[in-house]
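Every protein chain but one is kept in place in this view of the complex.
Here is chain A:
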């Protein structure tokens, strides 16, 4: 049976906004917003990305709010954009269409479609009449040009509407002059201005008349939410036709004259260096090869570990691959030679237990009688009787955040100028770093941002752009640089390995959890290019002491315990410098590790206290929205329905990015499922059915929101079962897809149902990463129940086997096969099935 939401064709949605202040006298709450009419040939309107008012301070929840409940990552990202922005502009073209250049990356998350909807809503024009392009790096925008932390919708929601409302206002004024009427008497619909007398003028005829000779400030109101007719409706992606016809242009598809394919021979161990290249002339004379040059591959120019490699430019990428593999290079040591999973795990365990992190409500003021740091079994606390505790360590291995489109950049560095195309999530940082390594003024560096083929945090780092620019500068020619898939696995960014230790203390006699302590120790995460400067700029405003490390700050801004579990004690620390490994995050920060560990223990608590897992959570969730999404998945997902032995459900709720999501997953671990034979496939346990209920406050585009939830579920499945990198002697064993066992068709649920909750507020929350931690946790809980054994090491398959033939490290790239005509589809050496009983 098709998933429920599939049966609804995109169109008007049932998810209409309902005002939480319905009944308040209209006009009392109307706010006015400032923007700018800009001198231009046709109507152009600008607004600061900071046009929104300061968020009202939320009341402190009780009794033990985690920092993330009062001031979360979304607030940090928004606050950092407030004081610094310059204008973003909307232009009404002479054909009546509207153009907007958004200072964000579009990597599949749908922000351009969302922006088009916001503009269409305010201006009463069809969504298809709005074109949204991506802005080049604009250093004057400072923190306002970054795409991360599921914050894009949150940050553009008001400013973009203000600009559109100002534009509509100017069109009305221009029409009033022509029609000899008062602007107040006119209205807009379908891209036309209508008078009360029935005459109308299309926007196309007003665009020039509404143009402004001088730039000046202007004030507008926004369309009342109860008049919304676009926001909340399902809209297809703005580039869906281009994507399915092959016309969508990614960076490597752009026509840039003489920018020939370029690839890199990378060291056999992480952050290794070139000592010598022993056959340069030979490789330079290979077919198609134009240049071979040694470059620095420092990813953190000026402040990190040094590394180097050898770049090859050729007529085709295929000839680059051959030349890279023909290079005879003497390699120096890497940065982590000798380190393996086991040695890292030992160091994580040996690291001193992280101290309590500060909390906005001092823990010793909470409840009066609860212990600050929980003690093991047997202590007697006032009023709750004898307590028992659950102590458990969870291990999370390395994960790759590679997208389908590899790291890519086109660079042309000549004559004291640099022009670079790269799908950066942080183009201003990229521009700054390029200027630094090229020794050019930032104003001489142009960074274009093509649409990306996935990002997931990978493109918060500028590696490919730096590689391309260094090669181009060195040889004085344009280059089209692409990382090989093997580079992505072995030289790419990884979500750091970490352990999470939980101690939950409960009172069997009182039937209550009295304390929940969770301490996470991780290999250092590199936040320097993404959150670093932003956090520094906001340090004084953050609701805790500013002596925390960057990573601890990010942890506190995101770590979530959605349940009332008595005294909550959190801790976080790291081993190694920020750049010992090349780290980052996979579509979510800490919660994809922190939450599964937590939820598995919550299930244990429910069992020991004799409660149903879902009821246990419902009784302890701290807010109504979380309760509502839990109830929605309970009902839609048929919680507790009869299932055969070996098949079970798991359910969790998660709050992040000003949204809340519940996931109910059903996992099938029966032998007939885990043993399914698909050539080359890692089959194993199958998530059969997933129900998601999501509340993002005000959903803008439910269709895109559902897609983001589904994607988060697929990543969660990968995190639980098989998606990981194995560290052995200074590098990762995986060398391509198939080795890296991300969720595939044979793992994906056949039924996935996403319920978009009706609007619960008047602002949208973030969605891109929201489901990852929740899905990981729900699938893990379901697996634990299906097998009767709680998994404590993730992905579960990581320590079971290395089910592929490890590709060579020297030469660095797997050779291209030649049997593509006789073998379709050609299964790889991956497999066999992931066996839960092994």
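The definition used in the following text is that contacts are C-beta pairs under 8 Å (C-beta built on N, C-alpha and C of every residue); 3 or more make two chains touch, one makes a residue touch a chain; residues count from 1.
Throughout what follows, contacts and distances are computed from a predicted model.
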item: Options "Isoquinoline 1-oxidoreductase alpha subunit", "ABC3 transporter permease C-terminal domain-containing protein", "Dihydroorotate oxidase" or "ATP synthase subunit a": UniProt name of the undisplayed chain; value: "Isoquinoline 1-oxidoreductase alpha subunit"
item: Given A:336, A:418 or A:713, the one touching the chain that is not displayed; value: A:713
item: Touching residue (missing chain; options A:316, A:443 or A:509); value: A:316
item: Where the missing chain touches chain A, by residue; value: 2-3, 6, 9-10, 107-110, 236-237, 239-250, 252-253, 255, 261, 287-288, 315-319, 321-322, 402-406, 451-456, 482, 484-485, 676, 678, 680-681, 703, 707, 710-715, 736-738, 742-746, 748-750, 752, 813-821, 823-828, 830
